[in-house]
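Shown here is a partial selection of chains from the complex, left in place.
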């Protein structure tokens, strides 16, 4: 609700086109649906460009299933992250079209058939062990109707594997790079391209990796300009931000 | 050097248009200038879209002045960050057109007069104390020819101050948010808009702020989707990434 719509609403009152009670109701609250343990934010698609996403961890199976169904009753696609198999079982009982992506632990329900974006997001993983996080990013961006190119297992220990995919990197509007251990890959990628790079540190590693802290710090200190970072293992966050960027990009010259 | 230019180069050899020695030289190295203590990367503008930026900390005044002059001898604008007054004095001795931005500790030298971008970047600060970091972001983006709107001192302790600028936030293609202390502002901003938000934790605070760690962790754990993060006090990094995003954005419908 911006100034213009506010003015329009107020003028409609002075013209008697709607009652004060209606205006109070409209002005007081933006819409959400209160189901007791959750307040489902149906307004988010308008405000933020994508419906509320269901984060499953810390919720009971019943809570997730109920929230998912409320989201599914609206128009947009639905995404649930950090979902276990048992969560999916409960969700699919009432939403049989929902799909479970096991490696990424993500549930999607596609309800629209929008054409994918013209421009592409590149999703890159340093190692095979980083693929689940990269997949979470890829699936998130795709359910938001973005075109994604996946380039996996191109870590810095064999830099020629990365250089072999230079063309795909150069074509992307934004690149998501998932890497654990020393988290060096986003720096190297950022040195090769002229688009933003979103680093996703993964918890792959052991000992002084401290659950991904090493990779996180490395990415935050990247000497490569244009790198921003999301939380450890937060493939969803990277995919979401990449989608927000890509859908605003103009088509490039052929 | 991509596959096409590689093929062209090789074909020119078979046609005798250039010697093997020339080709070896071109194939072996991408261009940089070696001045002993530094290898100035003149190729970066082609590769990454902006010339190499001079990070002054840890370099002697003489080293910065020399590198700055080499950069100034190329065509693009020049940017030096974390510059003290004494560094600027040395730089301006040989580059009298250079400008010093004291609060942000940044030196700029504008050599092109490109038109600013149509779309805008919003740069937001939570408090007055966060302004120097926000200014580093603003100046970085502007020297990269992007249009910036600055919105300062709108932290969450008085949320109405932020809400009053909702229109400017909504118009931006990307928003940089600098905040210290609890670092909550990027989460709140991300909940209001549908564009990417880049959080810059600042070292403003004391005690358990741990030099900005509190704000950094808060931003990495943001419940607001679309938030990515740069290093503590890294206004430059945020401004650079925002510029990379904004210059790819298509013009919005009027």
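Order as written gives the chain letters A and B; numbering starts at 1 within each chain.
The definition used in the following text is that a contact is a pair of C-beta atoms (placed from the backbone, for glycine too) under 8 Å apart; a residue touches a chain by one contact, two chains touch by 3 or more.
Being a predicted model, the structure only gives us computed values, none of them experimental.
**Q** Going from the 2 copies shown, figure out how many the entire complex holds in this file.
**A** Whole-complex copy count for this file comes out at 8.
As a working rule, only the chains that are shown with their structure count from here on.
**Q** Determine the centre-to-centre distance between subunit A and subunit B, using the mean Cα coordinates as centres, and give it in whole Å.
**A** Chain centroid spacing, subunit A to subunit B, equals 24 Å.
**Q** Which positions of subunit B touch subunit A when the two form their complex?
**A** 2-3, 47-50, 53, 166-167, 170, 173-174, 190-196, 198, 216, 220-221, 225-232, 237-238, 240-241, 244-245, 248-251
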